[in-house]
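This report refers to the structure that appears directly beneath it.
One chain of protein is taken out of this complex; the other chains stay put.
Order of writing sets the labels: A, B and C. Residues in every chain begin at 1.
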Amino acid sequence: MNVSAPLKASDFKSDLKPVWCPGCGDYHVLLSLTKALADLERKPEEVAVISGIGCSSRIPAYLKCYGFHGVHGRSLPLGTGLKVARPDMTVIVAGGDGDGFSIGGNHFLHACRRNIDLTYIVMDNRVYGMTKGQPSPTTEPDWDSALSPGGTGLNPFHPLVIALASGANFVARAFSGDIRGTTKLISDAVNHPGFSFIQILSPCVTFRPEQKEWKSAIHAPPVEATDDPARAARRIMTDDGFNVGVLYRGDRRPYKIGDGVEHKTVADLEQEFQI
Amino acid sequence: MNVSAPLKASDFKSDLKPVWCPGCGDYHVLLSLTKALADLERKPEEVAVISGIGCSSRIPAYLKCYGFHGVHGRSLPLGTGLKVARPDMTVIVAGGDGDGFSIGGNHFLHACRRNIDLTYIVMDNRVYGMTKGQPSPTTEPDWDSALSPGGTGLNPFHPLVIALASGANFVARAFSGDIRGTTKLISDAVNHPGFSFIQILSPCVTFRPEQKEWKSAIHAPPVEATDDPARAARRIMTDDGFNVGVLYRGDRRPYKIGDGVEHKTVADLEQEFQI
Amino acid sequence: MSDQIKIDTGISIALTGSGGAGVMTAGGMLLEAAAKSGFYGLQTRSVGPQIRGGEAAALLRLSNHAVEIHRGGFDILFALDWSNFSRFAAEITLDENSVVIFDPEGGEVPEIVSAATKNIIELPIKKFASEIPGGRMNMIALGIVAGAIDLPKETVLGLIVRKFASKGEAVLEASRACLEAGYKHAGSVANAPKLVSDAENADVPRWLITGNEAAALGAVRGGIKFAAAYPITPATEILEWLAPSLTAIGGNLVQAEDELSSINMIIGASYGGIPSITATSGPGLALMTESIGLATAAEVPVVIVDVMRGGPSTGIPTKSEQSDLNIAIYGLHGDAPHLVTAPLSVADCLFTTQWSVHLAEAMQVPAIILSDQYLGQAKMIIDKPADVAFFADRSKVEKIDTAYTRYALTADGVSPMAIPGTAGGQYTADGLEHSVTGTPSSAAEDHHDQLAKRRRKIEGFNYGTHWAEIEGEGDLVIVTWGSTAAPVREAAELARAEGISVKTIAVRLLAPLRVEALEAELAGARRVLVIEQNDLAQFYRYLRGHVDLPADTRAYHHPGPMMLSTTEILSEIMKEHRL
Partner (left out) sequence: MSDQIKIDTGISIALTGSGGAGVMTAGGMLLEAAAKSGFYGLQTRSVGPQIRGGEAAALLRLSNHAVEIHRGGFDILFALDWSNFSRFAAEITLDENSVVIFDPEGGEVPEIVSAATKNIIELPIKKFASEIPGGRMNMIALGIVAGAIDLPKETVLGLIVRKFASKGEAVLEASRACLEAGYKHAGSVANAPKLVSDAENADVPRWLITGNEAAALGAVRGGIKFAAAYPITPATEILEWLAPSLTAIGGNLVQAEDELSSINMIIGASYGGIPSITATSGPGLALMTESIGLATAAEVPVVIVDVMRGGPSTGIPTKSEQSDLNIAIYGLHGDAPHLVTAPLSVADCLFTTQWSVHLAEAMQVPAIILSDQYLGQAKMIIDKPADVAFFADRSKVEKIDTAYTRYALTADGVSPMAIPGTAGGQYTADGLEHSVTGTPSSAAEDHHDQLAKRRRKIEGFNYGTHWAEIEGEGDLVIVTWGSTAAPVREAAELARAEGISVKTIAVRLLAPLRVEALEAELAGARRVLVIEQNDLAQFYRYLRGHVDLPADTRAYHHPGPMMLSTTEILSEIMKEHRL
């Protein structure tokens, strides 16, 4: 690879064939992600993509970046540890709605609050794809399934609202079929300091074939992104869920503890024990 | 105990001496809870108080109700299982800010969303009391401690906003020193169908002695409770954190799966396997 | 006798094909037809890495007596095409007697196949199918195989009608025509083995069931009324069966946000007096151990089915392995004695689950059931299971006259429980060490008393003979557990038929280990073989730690994804025999 020439999207793609079903929205997310990385002019070795478990969480292996396919629901702590310890890396955390909002919900809350400088992408298909079709927190209350016959009857989880309420610094919604828009949102998110969250509506054609209709439901937000979380929240709570684009851009200082400089040696630290 | 005579608050109090420090706000919460139970005219055996781990989570043993002192962070699932399996019981879940919003944050999100008919009381002292003074999610960003020298630098977690955003059906704030107000809020919460959440500001006099000042910061809400979650959220996000009273009352249907009736026998179920 | 024992217990059939070829449908109908015709058998599935669709192999074994597991070799391989056959090659062992049927349009016969057998039959299945409007290769294959092994055509036709009637006349007709075409060409496979019915067994009432379904049914038979669920492969089917079933019998299943929640939900429900269960696999079990410890300390009965898969970590979710023994027995922090059981066959998933519910409730203790992907997902023809009288029957206080002591030090260690709602029984259940009343205590005496009580109640319980299934006599003894019991028992039976005496002990109650009973059963043993499917010989180590084993004890074990087969175990028996 000639590192001095600008990289193309395909330079970010590995040779591994995805396990995804034909038509799965996640193929498009993969494509947009590679395009965004090319646009961002990152080198593949400077980027780490961290995921949990689920169909969507398979994405790291399909990239030529560093990757970590962790356990179910724990991608954000993995990414947090990596970013705090290695602030020089570009860290992108990716996964599904079950992984991120069900088992991983607590980390989502606290990652938003901590405002680590990373980008979190959730491929939301409102279902557990990998385990063959159970409702996730974003599933509609009346969606019938073997585990919840007749539907869960539960109000869906509002990831964007929760992200805002918990302190995320950049909040956006995308649709996987919209490659150009998704690419742009990803690169904006990566460029924005602090914790950036993108909910990408990414259809599961196998267990939610009706999601193929999402294509026609999608529309641009009627207004510009705001930097007022309360206004952003109201707007998101009242939109139809298919409003794509940047919905909130904040300016909170990203998380930082130490300055990475050695102010003392270990020998200095030992002094306190001396009698 | 003469069950036909109305019970007094003291009938709900066990003989066990609390392990709490003298002056701890949790004594007042205990008192208000016993008063509320007396006001609610529940029998002690019809009430179960379920908690996690922390100073505040010790509360079940100081009551004469059924109690379960579970593990750290898991009180809401314990309470959920009990309430779904035994809808006849009055279930109150209680604990601290660390227990409920740090390790227990995911269950908080999903309990609100599930809208089980129980009452969740968090004794919020903005600190981990039991483990001797570490910052919790509600701690102010500049509070100095051994584990976070100079403060965490993190925006505090907004429990009431998160509760609203996740679908809690009744949201209130109380101050432990205000016995009358707290008693009333608890009994309103228990009476309200679905998931009721009360954040009780309850000072930790040992690790946060400055919280003794809360007494003078407390005030009633300027307006009546609303049933519009978006308005309630805006109001809470802009108040000073010392606004006590009911802040939101919703009318979502409480969680319900089965009707508890035996429609089939086990023998009926077995039919499907017969060749 | 020769080392090459000729095993002839039924017919093993593999159907393979690429995504969409429908081999599983064909296999399923073959199995059901066999069941309806008075035979026994089983079907498992092997698939590629694709989430859905993609290449698949339907692996069947049919017989005139009950069979529990694949034999280890296949009599018939029907390849609709050869693409990705290599993925399954290791699982589909062929020998010189195997019959292979394939469509030349589906590619070249792989080297590994042509090296194994000469009985390779080319049939233009695709062409046959194309001659029938709406015709499908898998239905033709079904006809060929069913015809070749002598399954009655009417039975298969009956199934086709039942299955496709709702899809309209055209589909039904196409399937019927395919089946006829298949039966017509069955003669080309004249040298295939035949199913010969056994008059004795033919009329026994039969069920068609998977181990996951059997476990779920065992749970409700045992009295379970509440479940909490977080999906995970390969346990999800238990939860999906329970969801509507519990509602139907007046119970509830709640989908939890994670396993930390599901385990605590069932503890809460059981504290409320309602027998409760959850099902998971290794990663979920790992998340539950803290709270299983709570159930142990607070003495709340719960049942957790761990349908094991390849480990460690996410491992191999779709393949079977017996590698969660350690975590099941030893995975709780502190001294936390609890129950661990393992079903010994698909049918036994029912018995063991029902029994475990009974035990957990009787002793107010968590029970972990170690099933596995094989048992859970294999589809099996079994005799209708007998009703056994094991129910949830918890010791409860009904009327409280004096002060209630929840954790009273009784002789058998079981203290009657006050169910919430019982007047005067109020207490606080606690995971902190406590006195007899439940009050937190760090006093040495209370700690020792409560530890001893919790140990005593499960050590001293009368488990009857159910702790193991023991067969045969001999100075060679095989000790095994879980799904590996099936090939061990079959191999031992075959060895016995050849005049070799072998005793098999298939342990159902893993913890607490019945040390005295086991030592008594091992009394005459000269050699012991401990057989299981994992890398670290977990059961062997566990036995060594607790039981005095003869010096001549050897572990035979390997990890998944391959099951231990009857043939391979038989050859281990032969080795011991020759020694």
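Rule of thumb we're sticking to: a residue touches a chain if its C-beta (ideal position, glycine included) is under 8 Å from a C-beta of that chain, and two chains touch if they have at least 3 such contacts.
Keep in mind the model is a prediction, meaning the values are calculated, not measured.
Colleague: If you put the missing chain back into the full complex, which of the shown chains would it touch?
Modeller: A, B, C
Colleague: Which of A:54, A:67, A:194 or A:229 touches the chain that is not shown?
Modeller: Considering the complete complex, A:67 is the one touching the chain left out.
Colleague: Thinking of the whole complex, not just what is shown, which of B:67, B:129 or B:245 touches the missing chain?
Modeller: Missing-chain contact among the listed residues: B:129.
Colleague: For the chain left off this view, which of A:35, A:110 or A:173 is in contact with it?
Modeller: A:110
Colleague: Please identify which residue in C:155, C:175, C:534 or C:566 touches the non-displayed chain.
Modeller: Missing-chain contact among the listed residues: C:534.
Colleague: Counting contacts across the full complex, list the positions on chain C that touch the omitted chain.
Modeller: Within chain C, the residues that touch the unshown chain are 49, 87, 90, 260, 282-283, 285-287, 289-290, 293-294, 296-298, 310-319, 321, 323-324, 326-327, 329-337, 430-433, 440, 442-444, 447-448, 451-452, 455, 534-536, 538, 541-542, 544-546, 558-562.
Colleague: Which residue numbers on chain B touch the omitted chain?
Modeller: Considering the whole complex, chain B reaches the absent chain at 19-21, 24, 53, 55, 69, 71-73, 102-103, 105, 128-132, 134-135, 137, 146-149, 152, 206.
Colleague: Which residues does chain A use to touch the chain missing from this display?
Modeller: Its contact residues with the unshown chain are 3, 16, 43-46, 48, 50, 60-61, 64-71, 73-74, 76-86, 88-89, 106-107, 109-110, 114, 257-266, 268-270, 273-275.
Note that in this section only the chains that are shown with their structure count from here on.
Colleague: Which pairing of chains accounts for the highest number of C-beta contacts?
Modeller: B-C
Colleague: Once you find the CA centre of chain A and the CA centre of chain B, what distance in Å lies between them?
Modeller: A distance of 32 Å separates the two centres.
Colleague: What is the distance, in whole Å, between the centres of chain A and chain C, each centre taken as the mean of its C-alpha atoms?
Modeller: One centre to the other, that is 38 Å.
Colleague: Taking the mean of the CA coordinates per chain, how far is chain B from chain C in Å?
Modeller: Comparing mean C-alpha positions, chain C is 42 Å from chain B.
Colleague: Give me the residue numbers in chain B that touch at least two other chains, ranges are fine.
Modeller: Within chain B, residues 106, 109-110, 114, 257 contact more than one other chain.
Colleague: Could you tell me which residues belong to chain C and also touch two or more other chains?
Modeller: Where chain C meets two or more other chains at a single residue, that happens at 247, 253, 257-258.
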